[in-house]
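Here you go, one structure.
Note that one protein chain is taken out, while the other chains of the complex remain in position.
Letters are used for the chains, namely A, B and C, taken in the order the chains are written, and counting of residues starts over at 1 for each.
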Amino acid sequence: METTQQEFGPHPKEYEECISDCFSCYEQCTVCLSHCMSMGGKHVEAKHLSLMMECAQLCSTSASFMQFNSSFAIELCQVCAKVCDACATSCDEVDPEDPVMQECAAMCRQCADSCRNMVQ
Amino acid sequence: METTQQEFGPHPKEYEECISDCFSCYEQCTVCLSHCMSMGGKHVEAKHLSLMMECAQLCSTSASFMQFNSSFAIELCQVCAKVCDACATSCDEVDPEDPVMQECAAMCRQCADSCRNMVQ
Amino acid sequence: METTQQEFGPHPKEYEECISDCFSCYEQCTVCLSHCMSMGGKHVEAKHLSLMMECAQLCSTSASFMQFNSSFAIELCQVCAKVCDACATSCDEVDPEDPVMQECAAMCRQCADSCRNMVQ
Partner (left out) sequence: METTQQEFGPHPKEYEECISDCFSCYEQCTVCLSHCMSMGGKHVEAKHLSLMMECAQLCSTSASFMQFNSSFAIELCQVCAKVCDACATSCDEVDPEDPVMQECAAMCRQCADSCRNMVQ
């Protein structure tokens, strides 16, 4: 198992910021999902709603992987960065003037950057 | 459906603190769960580990229910308060000197109080 | 901790059916949620969508609680039964002719019954 899982214990310090951003992005996407359902119209189109849910679930999963020092954390963060970017773009397209959407898009972009920094 | 679900829209302001505490407690329990696994011994006894996982999952679920203004949110918070209290007690029993356990116990008690305030 | 958590070990046999129904209902609600998003219109109204997501998440959480022999499992199943019933009613109201909705409603009612049987 040594080849598939890192040493367990305190996780590397560079993980801290990304874990925090993933938890925050999960929370922000849940807030925004609730907002979109209350708005209706373009906010509840399938592509947007599903991206919001995918982003929330994958951010939560990625945070756990990093917290557990999983040897698959980096690889999962690569996918997470792409989903976060797509979710941010979708929020911009649905309503670039809506402050809840913009707050969510900003959080998604910050989380995407943190996930990419993990990879490098 | 009017009898089983509140008006959707901006959720009541008194929800805000409890939603925030539930998200924070979910995050703190995930951190502490990782810590317990790395410690071994009493930290990985079945009763303690399962309570940590139950508390994390129910806090996350309760936060979503409040965020969605579910008419079942209050009832779920009643159960969540009990699980948070039990998790705090378990953390104290496993190691009252361990700072990670104590931080988790404190967060669980704060979340339990917030959930009880929802009920009243 | 003895007062807040049952003896750990093989869970009572009467749990088996309810655990299985909760996992199946979680899966069915995820399938139906995807269907509703693709349909649009009444299928994506806030009250319905949020009930679908609440039901999926609480069924998954309840299954874990039973699997872990949590002393809070019975209490959580009481709430789960109500959410499942509300979700079934909502599926009926959105489209009583839609086979995906009807399959989901039937699964929700079966899960609600199993959860109530746990309680008695």
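General observations
In this section, contacts are C-beta pairs under 8 Å (C-beta built on N, C-alpha and C of every residue); 3 or more make two chains touch, one makes a residue touch a chain.
What you see is a predicted model, and the numbers here were worked out from it, not measured in a lab.
The residue from C:Cys18, C:Met37 or C:Cys55 that touches the chain not shown here is C:Met37. From the set A:Ser24, A:Ser38, A:Ser64 or A:Ser114, the residue in touch with the chain omitted from the display is A:Ser64, counting the whole complex. Those residues of subunit C that touch the chain absent from the view are 8-11, 23, 27, 30-31, 33-34, 37-38, 60, 63-64, 67-69. The omitted chain makes contact with subunit B at the following residues, 34, 37-38, 40, 44-46, 49-50, 53.
Contact between subunit A and the unshown chain involves residues 1, 4-5, 8, 46-48, 50-51, 53-54, 57-58, 61, 64-65, 68-72, 75-76, 79, 82-83, 86, 89-90, 93.
Assume only the chains that are shown with their structure count from here on.
The rotation relating subunit A to subunit B, fitted on Cα atoms, comes to 180°, given as a multiple of 5. As a whole-number value, the distance joining the C-alpha centres of subunit A and subunit C reads 26 Å.
A straight line joining the Cα centres of subunit B and subunit C is 20 Å long.
With touch defined as above, residues shared between interfaces to two or more other chains in subunit A number as follows: 34, 37-38.
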